[in-house]
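Missing here is one protein chain; the remaining ones are kept as they sit in the complex.
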Amino acid sequence: MVRADGRSDDALREVRITRGYQDWPAGSVLVEFGRTRVLCAASVTEGVPKWRSGSGLGWVTAEYAMLPSATHTRSDRESVKGRIGGRTHEISRLIGRSLRACIDLAALGENTIVIDCDVIQADGGTRTAAITGGYVALADAVTYLRAAGRLNDPQPLSCSVSAVSVGVVDGRVRLDLPYAEDSRAEVDMNVVATDGGTLVEVQGTGEGATFARSTLDRMLDVALAGCAELARLQAEALAGPYPGTLPEGAR
Amino acid sequence: MVRADGRSDDALREVRITRGYQDWPAGSVLVEFGRTRVLCAASVTEGVPKWRSGSGLGWVTAEYAMLPSATHTRSDRESVKGRIGGRTHEISRLIGRSLRACIDLAALGENTIVIDCDVIQADGGTRTAAITGGYVALADAVTYLRAAGRLNDPQPLSCSVSAVSVGVVDGRVRLDLPYAEDSRAEVDMNVVATDGGTLVEVQGTGEGATFARSTLDRMLDVALAGCAELARLQAEALAGPYPGTLPEGAR
Amino acid sequence: MVRADGRSDDALREVRITRGYQDWPAGSVLVEFGRTRVLCAASVTEGVPKWRSGSGLGWVTAEYAMLPSATHTRSDRESVKGRIGGRTHEISRLIGRSLRACIDLAALGENTIVIDCDVIQADGGTRTAAITGGYVALADAVTYLRAAGRLNDPQPLSCSVSAVSVGVVDGRVRLDLPYAEDSRAEVDMNVVATDGGTLVEVQGTGEGATFARSTLDRMLDVALAGCAELARLQAEALAGPYPGTLPEGAR
Amino acid sequence: MVRADGRSDDALREVRITRGYQDWPAGSVLVEFGRTRVLCAASVTEGVPKWRSGSGLGWVTAEYAMLPSATHTRSDRESVKGRIGGRTHEISRLIGRSLRACIDLAALGENTIVIDCDVIQADGGTRTAAITGGYVALADAVTYLRAAGRLNDPQPLSCSVSAVSVGVVDGRVRLDLPYAEDSRAEVDMNVVATDGGTLVEVQGTGEGATFARSTLDRMLDVALAGCAELARLQAEALAGPYPGTLPEGAR
Amino acid sequence: MVRADGRSDDALREVRITRGYQDWPAGSVLVEFGRTRVLCAASVTEGVPKWRSGSGLGWVTAEYAMLPSATHTRSDRESVKGRIGGRTHEISRLIGRSLRACIDLAALGENTIVIDCDVIQADGGTRTAAITGGYVALADAVTYLRAAGRLNDPQPLSCSVSAVSVGVVDGRVRLDLPYAEDSRAEVDMNVVATDGGTLVEVQGTGEGATFARSTLDRMLDVALAGCAELARLQAEALAGPYPGTLPEGAR
Partner (left out) sequence: MVRADGRSDDALREVRITRGYQDWPAGSVLVEFGRTRVLCAASVTEGVPKWRSGSGLGWVTAEYAMLPSATHTRSDRESVKGRIGGRTHEISRLIGRSLRACIDLAALGENTIVIDCDVIQADGGTRTAAITGGYVALADAVTYLRAAGRLNDPQPLSCSVSAVSVGVVDGRVRLDLPYAEDSRAEVDMNVVATDGGTLVEVQGTGEGATFARSTLDRMLDVALAGCAELARLQAEALAGPYPGTLPEGAR
């Protein structure tokens, strides 16, 4: 019962993290999990939304979207439909929540960072790729703000955050499902974790089936090992210099 | 460190399930978890959405909404704003997915059951109350369809489904959080389970904090015990006769 | 030619007014005209809409909506459709206008009272039930504001307001039409009146038929008698103490 | 206490009805009540809306709108705002209902007539002008359909319909209020009537005031006399030949 | 190969410009190119949009719309559809851009002029008629503002602007196409020019065909001659006195 791409059940697909993919945003990362490709851009603006203004706290939020051409069959554009679908909303909220878990908003000061996660090509696991790449873009945006002297505290990031999918396919617990596996999975779970091994978010769903507590436990084991590997790849990618131009007079 | 309402950490609030709350829908249940009150109505229509038509399969979906007057401070009406918020979308999808886990859509035949979950009063745990009450309304709707001879198979329900919230508040794992606890919880989790003790959905979130794997395990223990108690209360409520009028010529 | 429920032509259905139905709004009333049930909640906020700000005058407005499960056949949710229908708009405006007729907005001071009228179950006459129940919720909200010392003048209400439907069914003028009568009425009229017997609003419509001036006169006689009876029931309901908790330090 | 334009209290403004104002619709009428100018166009299409299809009955509906430049101060365009306001909805429904009162939809056959009432200039009484002019456009559209042999019965119109406003201004009952009177009226009523003197619709509203039954009676007297005069003017306008080109092979 | 209306290839249709068509806007012009009739109203308000505020510069913008009854077959109302179509957007932007070319926004001062172009009847060339009539309405609005002493400089208009369509029909270059020609044109071009003969905007499109550079050159010759004639007609129309009432105390 080998996987179509030859991977072992608990192996990640090939993961590539390319920083500096675009020229204008403070952080811009193309993240690839196999054929899944997500462009994660972190844009910074001074000030915070009105409901937060004057609090001294910063804000981090995310918007997830899919190019119409990213899916096997072209999907309609949400801007043309005039409304954002439930799935899009749900994923945007998940990414924002996950990335806020690693940043001290008081240290960020009254700045807003928007993480745009646009799926260039979808082959399963787009939301977990978005969180994983989004963290790297966020880290670059923080570097930019530090250089500009706009942070209240030079190190607002308390940990790194990555995410991976895990599921039960053909009765086996498998890591990082591509679309062909995901679409027939009996159970589907997304796990968001820190480089310290603690959990940020766990979302597990039986798809037309229910699952035992022991299955959940096994899925968590596999996913946490996957997140540890992703944290290592993130650190590796961030070891290089800032890929763009830091603000003039940067400290 | 006692709870404001005197409950022990692993106790549910007082739960009341009132069937036949409205006269027109095939199932109509008012469910109360303490001060949280949700009206769950199951309406049946012949036929299924176009994308499913001709498949022989039925469809179950849910729509969740909050009355403006249900919250401590009045909230704006989504119909007036002209768009449904992300939270509403997310909860509607969760309820629908959870209730589809207990029903065999082939046995249901090409009928659609819409579960409307309208929150009359919100005091934490509205989504889990909605799932718990929604199951009872769904069971009544199934009874109605069976009496009308409209099912492909007389018993499409394979199990019952209930849900409860659990969280970490003041460093303690607590069951069924009212708003006052929920709003300051460090970790917040919703667990959906069957009367057989298997899991349907698990959603755990650190709110501005991350959590250890061992905390997750403890939360699952407490939540599964809570769901078992809810399953007992659902069965008790459904032991009485169908509260409305069954179709004429019912078998 | 007796009515289906045995009432005489000029009799109201059984009317029940339950104050304190919800815990959070300043006024919360469940009003029932037979099987028609409307939840009327009066929420108070400091300040007034921008276009009125600085005028020293308060504002009272209403929003009417129907639960999808309230009607014989489930109706679509306006929040999902993304727009409010003409009927909903029209009724919301009627309720707001009617309730503003009994309150001195200068005495109210720069406070806003929103009356949410959510139909739990519809069986004809939902808009008139909403006005009748809405007045009682408004009176409770005024009591709350008075206790909080937030009124410019302790008694802003100059009269009470109630409403009832009247129509021509099977050639007979009948009061307070349930759905079965309403749907085949030749003429349909809603009358809003004060406890002093003066008129606030009159809306009469021939449905696929026109009607003589003498019929209009007869309908007004019957409706005004019905409103007088409703005013008595409102006064009776308001004779009891305020059903919730008044603000601390209330005078 | 003379009116600003010198009229007696029960006199109409100068009313002009111009048929054939546009070239393409089957009926196109510019109606003027003093400075109020409304373009009423009746467009015919084969078939009826889906919910009515196969019934053998036709359909008449109306859409009311205001040019942004029609009001003293420019008003925002509803197409730009992306939603139709409550007032617009309410008036469109009133016009449609009023005009359906004079036509036998079975005789019309499965044709749809849309009456577009676009206000070119507003100076009070736009909805009543729209009904009055809309009837004349409807009559021309019926003539067109008759000539095309598309009616089930050659004379579907059973009466004519006109409308006028009446109100209490400075304590006096006055007919056909221009904006300057309307904006300070204590009571405002719109009356729709047939040329036979029967009523189609009555809508009376106290604006920040209530009114006695006897005032209502007096307003009805004055309005019915106004409608009789309008019916005469409509008949006069329709006495001329059809202003456009009838379908070829017209009978 | 004569044109259906007997015109020569390079002749305009009969053009009529009626100033003072409505009473309330500062400028109101009905412009007719044959059967095409567009109502152009220029409304002035103090202040400018927020993004421009404090700049000392004024703002001129345009909104184009079509009455549903203006077209051969009734078209749906964009306010009812809830969104503005691409064509409407495009034309509104073209008109605004064209009219801003003739006015010095610093001289205008912080005033906003909105030019509403509502098509009463469409027979080809509505956008070019709108620009031509819109200029005259704009000139009247400027006169109004000058009289009110609200301009920074008494003569903000540097030139006049007019527009005309030109196309290739049946292989011949023709000016000012009515709908019957426009709908079968191989090439369609709109040219906006000043009374000085310079160009403001050129938009040429092959409709299912491409065109030679020499054809483009010939179309420009014909269109510029047409614009010169239109500039003459605009000047003639503006030679008369201001058609409405200038502000009191006007200089």
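Order as written gives the chain letters A, B, C, D and E; numbering starts at 1 within each chain.
Just so it is clear, contacts are C-beta pairs under 8 Å (C-beta built on N, C-alpha and C of every residue); 3 or more make two chains touch, one makes a residue touch a chain.
In this text the structure is predicted, and so the values were computed from the model without any measurement.
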(message) Let's see if you follow the contact definition: name the visible chains touching the chain that is missing.
(response) A, E
(message) I'm checking contacts with the chain that's been left out. Which of A:R35, A:R150 or A:R213 qualifies?
(response) A:R35
(message) So one chain is hidden, and I want to know which residue out of E:A180, E:A209 or E:A235 touches that hidden chain in the complete assembly.
(response) E:A209
(request) Among E:V80, E:A148, E:L224 or E:L246, single out the residue that touches the unshown chain. (result) E:L224
(message) Under the stated touch rule, tell me which residues of chain A contact the chain that is not displayed.
(response) 22-25, 28, 35, 39, 41, 43, 45, 63, 65, 67-74, 77-84, 88, 114, 116, 118, 120-121
(request) Touching the hidden chain in the full complex, which residues of chain E are there? Just list them. (result) 83-87, 89-90, 92-93, 97, 100-101, 159, 189, 193-194, 196-206, 208-213, 216-217, 220, 224
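Here is the rule we go by: only the chains that are shown with their structure count from here on.
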(message) Keeping to the contact definition above, tell me which chains border both chain C and chain D.
(response) none
(message) Applying the touch definition from the top, give me the chains sitting in contact with each of chain A and chain E.
(response) none
(request) Matching residue numbers in more than half of the contact pairs is the bar here; say which of B-C, A-B or D-E clears it relative to C-D. (result) A-B
(request) Would you identify the chain whose Cα-based centre sits farthest away from the centre of chain E? (result) B
(message) Nearest whole angstrom, what separates the Cα centre of chain B from the Cα centre of chain C?
(response) 32
(request) List, in ascending order, every residue of chain B touching at least 2 other chains. (result) 82-84
